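One chain of protein is taken out of this complex; the other chains stay put.
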Amino acid sequence: MTAAESAAREKVYEVDELTRVEGEGSLVLQVRKGKVVEARLKIFEAPRYFEQLVVERTPDEVIDIVARICGICPVAYQMSAVHAFEDCFGVKVDPEVRALRRLLYCGEWIESHALHIYLLHLPDFLGYESAIALAQDDRPAVERGLRMKKVGNEILAILGGRPIHPVSVRVGGFSRAPRRSELEPLRAPLAQALEDAKETVRLVAGLAAPAFEREPRMVALHHPKEYPYNHGHIQSTDGLDLRPSDWDRAFREVQVEGTMALHARTKDGGTYLLGPASRIVLDAEQLHPVAREALAATGMVDAIRTNIYWSILARAVELIHAIAEAIDLIDSYRPPIEARVAWGPRPGVAAWATEAPRGLLFHRYEVDERGRVAHAQIVPPTSQNQGAIEDDLREFAPSVLDLPDDEATLRLEQLIRSYDPCISCATHFLDVRILRD
Amino acid sequence: MAAMAQKADRGRPGEHGHAARGGTPRPRVGVVKLASCDGCQLTILDLEDHLLELSEHFEIVDFPEASSARSNGPYDVLFVEGSVSTPDHLRRIGELRKQARVLVTIGACATSGGIQALRNWADHDAYRAAVYPTPEYVESLARSTPISEHVSVDFELRGCPISPEQLIELLTALVTGRRPQLRDEAVCMECKRRGIVCVMSAQGIACLGQVTQTGCGAICPRMGRGCYGCFGPREQANAAGLARWFQASGERSAEEVGQLFAGFTAYAEPFRSAITDLGGTRGARRSGGGGFIAAGGTGAGRASYLAGTRRMEGIDDDGR
Amino acid sequence: MMTTEITRPERTTTAGRWYLDRAGLDDLVAALAADGRTVIGPTVADGAIVYDEIRASADMPHGVGDVQVAGRYRLTKRDDARVFGYVVGPTSWKRWVFPPTIELNTGRRAGHRVEFAPIRPRPERLAFIGVRACEIAAFGVQDRVLDAGPFRDADYAARRASAFIVAVQCTTAETTCFCTSMGTGPEVESGFDLALTELDEGFLLDVGSPAGQQLVEGPLAKAIRPATPVEVYTAAADVAATRARIGDPLPTAGLHDRLLAQLDNPRWAQIAERCITCGNCTLACPTCFCTSVVQKTDMEGIGATNERSWDSCFSPGFARVAGGSFRSRPRDRYRQWLTHKFGTWWDQFGTAGCVGCGRCITWCPVGIDVREELMAIAPPIALSPEPTRVEPVAASFDDFVVAQVVATRLETADTVTLTLSGADPAFSKGSLGQFAMVSIPGFPPLPISISRFTVDGIELTIRGAGPATRAMCALKVGDQLGLRGPLGNNWPIDRAVGRDLVIVTGGIGLAPLRPVIHALAADRRRFGDVRLYYGARTPADILYREEMERWASRGGIEVHLTVDRAGPEWEGRVGVVTQLFDQAQWEGANAIAFVCGPERMMQATANTLAGRGVTTSRIYVTLERHMECGIGLCGHCQMGRFFVCRDGPVFSLEQLGDTFGREGI
Partner (left out) sequence: MGDTAALVAALNATWFGSGLPPDAQTRLADMGRLETYPTGTELLTEGEVCEEVGVVIAGRMALRTLVPERGMVTILTIEPGDIWGWSAIVPPYRGTSTVVTIEPVTSVVFEGAALRIALREDPHLAQVLYPRILVAVSRRLAASRLQLLDLFARDATGGS
């Protein structure tokens, strides 16, 4: 097919069921005369009404329930919720509890990033249908990924009872804090994981990524003293600076015209990018020295800023960070005097944003005088990124129009996977109308 | 591991001389989801130490979360995650059943309807309207239901999420062709074996361990809190007896006791009846519903005896 | 007929008795560790005292106590530094001698061949510190089950043989304890290497085995000194007090037969409504031994490991066979457990399966108390809700026998106790609460309560309020009078077995209850808490003052006194008798009450008791009516459907219904 022919024709690229993403979604790209007229990432995850399910529940029940929005990043949901409530109720937790929460988040980042890099994303770059297929040819690489994922899961299991939907996060702290001796067995595998993560950075830095440049507005938490998990201010590459409870001063959810989809936009209607690449760009100074060094060695900071395909590298650098910080946290860990401080509910608005592996996750609850939720709003990173994804698709698509359909579709899918979209998270953006010419 | 890695002939069962599998192709395995959080299928990927070994025993033909390779059956073993929650699910589950020789439901959503089944006590339209600005676009059924309400199920793995140990046991049993050994007993048994001090007797924390099926490793009591029943009711669970005790001993109101059962396996009997007997779910009442939709019913079949008639009791504890 | 009498083994400790101060506990732990043993002892974890590995006395609970009732356990802070100031917690030593899960063997298929390899137990050398009497008894029970032949559990035997046992005498008890009933405690008498009794600052140390003796002569020699007689006495007294505190909450006489005769009792179904069949009781029990084997196979399906874990007869799957479970209903499973523990265990192993540690009561999440269930299903004695009537011996109107005054005692200014002998031998068979018709010729015969039964006679306590009673009070040693009786029914003291008893009385009303108190004191441990509330008009009117002090100091009876009026010199309580207990702490749910006094006082008492949860079927009063014949023939004492003399004088309020306290009946 020549360029002229393809330009003349109208073409619809469809990926019925996106694979190696979490949840169910599809992609429709409509091209007319070489121009993309429609780019839409569609979600057909069944609605589960989480914002309603938490109504009338107590804060601790809410923490258990919202974890179920996503099996890959339940901790992120628990963290945004617990900080929202604690902020609203004026609860001050023990510093060791704060450290333990960072360690818990490290576990989730390690697990999620290792999963995404090795099991979901790397096969794209290397031309395999799955990590299992990849393992036939490069078993050590897949085993490396699994090793890191396992240590992330082990951190979660020790702190929270199990890796998926851990049970110990409570308003005021934890239902139980581990003894020092319980964290000991993590040291050796974490040391190994640190080496594995460095190797991962070397591996992914050497991959070939499609040439694609765009400079989206990037948004992430920023904290002067630490790489952001639970604290810091919401900042952006264009100068935003907000408390994590004030997300809705700068952003809002909008209904995409002609559809049911709720996307997040800045108040001026712009799209923005969340996630590892944004964090690396905004928070590079706060990376763990080991991670900073590894990043510098690649010399690819700019590539991360401008080419979303390099989010895999950003993720790998964060993997080093999370592992290195986990080691430090374990070294300096002392069990809190009180695993959970006593608290009482206050009516008001409980809002907070934390950094899920995929980016900023915002929760907002209206709490009544009995401490029960009256209204809830949950804005997951994927629904915030969706605008940026579609922008990217529109811009990137012309470059693949000359490729055979299979390959073109693969490139588009790979682009979507670069965002690590978590579709089951996206509980309330939903597009059921399929526009076809 | 190294020895296994040599097995390049992926279509073959290997040379272990296992009579049952000798000469036959690897079983074709599918993993699909309906309404769920993906956590149970993630548990398969979390079998880090066994994942590659597994792929030698099974041919994974459908696992969208992990592989771009697609098939639409047939399956020797099909793992289904999630509850039946949309008209499309209704259609798909029937087709999937036809394609599957052995159908295994994994997790609380698939085995009991999941947390989203709390809407079964509520007014579905009110729920839809509360979350979505233009609810008429949203295709969802009034009730979220377990797979077994629609098609026959060969095995079920409980839990929110499922236990990796039980998953391995099931897979191993499928490989060997024996019956999986999954205990049907109270979480308490696991607590006691592990030497965990009972949080209910020693701290007065409400715990559903006694009526909940084991398998999780008693993680909640181990973590200093009460079991919230995510593995669902065990055989002959005396939920009514426990509910009476909670009310009599703990000075908890019927409503609060109902909330204890209104969790991730709320729609599984006898938890379902316990919740209904104790007045339905709080959230449902707040949203203007409060009725309970009779089994098999649509919106029209909703029993009205609770709807709007029950005022919320003024309970003011909940520092928990 | 199965006997459930438990004979206590002879005390084997003959070696010297030593004193170890509290700091010496570290020497003990160190000595055991130096002997290559892992030391297991009590330690605080997750809101309870559990048994776990300890490295020093600092790991043990200092100044920690516990409170246990059915379904509830809480730690408390003691106001001393005792290390063993609590009773048994959730862990039992079974965890170490019969672990929750062990691997039994492995099997493997290799081509057409199969091979098996047993996993031989190589138990580490253990030392247990803080083993209570009931727990030593539990070892004994498990020994009979697992290590007494004809087949033995080698793993258990090896672990059991390797353990060094440091026992502790109980100097405290909780409401859930009933070792006294099961004959297993609280005294540790054998089956240990060393035994400690905790004193204020240290321990009395007894040696129970050559291994213990070695420790005492070797590494512990410097940490100990011979115990002083005061220490030995105090230790014994503290343990005796523990026994008194526990009482005898579960009368076991004939329990085996009584229980097995009740397989169809409707109560089983009632329990099943409350019982969650969670199995906590069986796994908390130190003697339950049921297990199941699960085979773990590798993914190839050719290698397998057999793993044995604790199981429970409460889990439906435990009794499953092809075609279903043969104990399919929860009630079947509860019955299985209870009848095994207290019934068929005797037939199989010659002992009860229960040692009275109370764990199944405390750790039942819904607070089911086996003692209560056993009492309901297989009540200890054929109880009639009404007092039993004793056939009067001297039955006719005028059949007086002559008795002689052998002693007199002035109780108060107007009250005298006469000791009589030579009376009809029938009197020695009399029963608590009965009365006699007493006659001095010239005066009308009067009914007088018997205030004591002596070897060959009785005592009567009489207040000189009228001519006849004044004449009786004036009798001297050697004088004679006529007696007819004993008459009437008795206080239903058998109903009070295993219960708390509340005695409320005023004025001379104490006299008919005095024999009850004597009987209680003589067999004190068969009863729960016994409280006597007594009101008198003035301090000078208090009866049996010296005796009362003895009841309080040695009889294990709480005595509370009050008077209606007093001068400033009286420092005791002033007020009516009900005020003594209308703010007391005790619960009436398990109590039975005997009340005697003026009818208005009994009414007020009954109201207050009812307010504390003592139901009318458990409140007994003794009524006063004019009596002449004492045998129901003269009609004077008729009250509603009763003759007080013949059907009473003791009645439950339930029996009396609304006739009690009603004017004009």
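Observations, loosely collected:
Per-chain residue numbering starts at 1, and chain names A, B and C are given in the order in which the chains are listed.
Methods note: a contact is a pair of C-beta atoms (placed from the backbone, for glycine too) under 8 Å apart; a residue touches a chain by one contact, two chains touch by 3 or more.
Because the structure is a prediction, the values reported are computed rather than measured.
Considering the entire complex, the omitted chain makes contact with C.
The hidden chain makes contact, of the residues C:Leu475, C:Ala536, C:Val559 or C:Val614, with C:Ala536. Annotation: of C:Val64, C:Leu250, C:Cys313 or C:Leu460, C:Leu460 touches the absent chain (contact as defined above). Across C:Val207, C:Met601, C:Val614 or C:Cys629, the residue that sits in touch with the chain not pictured is C:Met601. The chain not shown here is touched by just one of C:Pro229, C:Gly567 or C:Gly635, and that residue is C:Gly567. Take chain C: the residues that touch the chain left off the picture are 433, 435, 446-451, 460-463, 465-466, 469, 488, 506-509, 511-512, 535-537, 541, 562, 564-568, 570-576, 578-579, 582-583, 596-598, 600-601, 604, 622-625, 627, 644-645, 648-649.
In the analysis below, only the chains that are shown with their structure count from here on.
Arrangement of the chains shown, judged by which pairs touch: a linear chain-to-chain path with two open ends. Among the chains present, the centre nearest to the common Cα mean is that of B.
Inter-chain centre distance (chain B to chain C, centres taken as mean C-alpha positions): 48 Å.
Contact of a single residue of chain C with at least two other chains is seen at no position.
Multi-chain contact residues, meaning those touching two or more other chains, occur in chain B at positions 224. Of all residues in chain B, only 16-18, 20, 50, 53-54, 57, 168-169, 171-173, 175-178, 181, 183-186, 188-189, 192-204, 207, 209-211, 224, 235-238, 240-242, 244-245, 249 touch chain C in the complex they form. Against chain B, the residues of chain A that register as touching in their complex are 17-24, 44-49, 51-58, 60-61, 64-65, 68-72, 74, 115, 119-120, 123, 129-133, 135-136, 139, 142-143, 146-147, 149-150, 153, 160-165, 167-168, 170, 174-176, 255, 259-260, 262, 339, 342-345, 370-372, 374, 413, 424, 427-428, 430, 432-433. Taken in their complex, chain C has these residues touching chain B: 45-48, 50, 52, 71-74, 90-91, 95, 100-101, 111, 272-280, 283-284, 294-302, 309-312, 315-317, 330, 362-367.
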